[in-house]
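One protein chain is absent from this view; the other protein chains keep their places.
Moving on, here comes subunit A:
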Amino acid sequence: MLSRRCASLLLSTTSTSLRRLASTTVPTSSSEAQVIDTDRVQKEVFKSISEQVDEQQRNRLFAVVYVNGRQWKVSDGDLINLEGNLPLNVGDEIKLEKVLMVGGSNFSLFGRPLLDASSVSVDAVVVEKKTTNPELKYVHLNHHQTKFLNWKSDEATVIRIKSVTAKPVEQ
């Protein structure tokens, strides 16, 4: 499922067969790009990602999620400050479903543009709703007896990322 949606798989752990394959079929000139895409390589990549993602290993994952009009790189326990008074109450648990990328210490998995929401889950809690610190808009026109002082303050919603988890890749 994950495999259908992922565009490219980068694996920094150099497995022996990957290296062997790369060395046996050396491109004739360095300008030629080469796509390594055989079933065997795919299986190996999927297998090693599944090991990394496994919950028993307790590897720390991060994800790039799209919330509030921007992309956030989040991991477990992160706080993010969203602009505006969002239709959420304090203490609400939400699941961030627009996940653009998931990564661990040894792999990165990109969606095009999104990863499947059922395979990656980013859970979050709303921990605070507050006002932002006021910014001042000050205008003073000399000799015109004109002064404007606007205190501009907006509302903000603070979210805590509870967990970033992913399901193992199906083969």
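The rule we apply is simple: contacts are C-beta pairs under 8 Å (C-beta built on N, C-alpha and C of every residue); 3 or more make two chains touch, one makes a residue touch a chain; residues count from 1.
In this text, contacts and distances are computed from a predicted model.
Novice: Assuming one chain is omitted from the figure, identify its UniProt name from "DNA replication complex GINS protein PSF1", "Complex I assembly factor ACAD9, mitochondrial-like", "Origin recognition complex subunit 1" or "Large ribosomal subunit protein mL43".
Specialist: The record for the missing subunit names the protein "Large ribosomal subunit protein mL43".
Novice: Identify the residues of subunit A touching the omitted chain, counting contacts across the whole complex.
Specialist: Looking at subunit A, the ones touching the missing chain are residues 29-31, 33, 60-62, 72, 74-81, 89-91, 93, 103-105, 108, 125-133, 135-136, 138, 140, 147, 149, 158, 160, 162.
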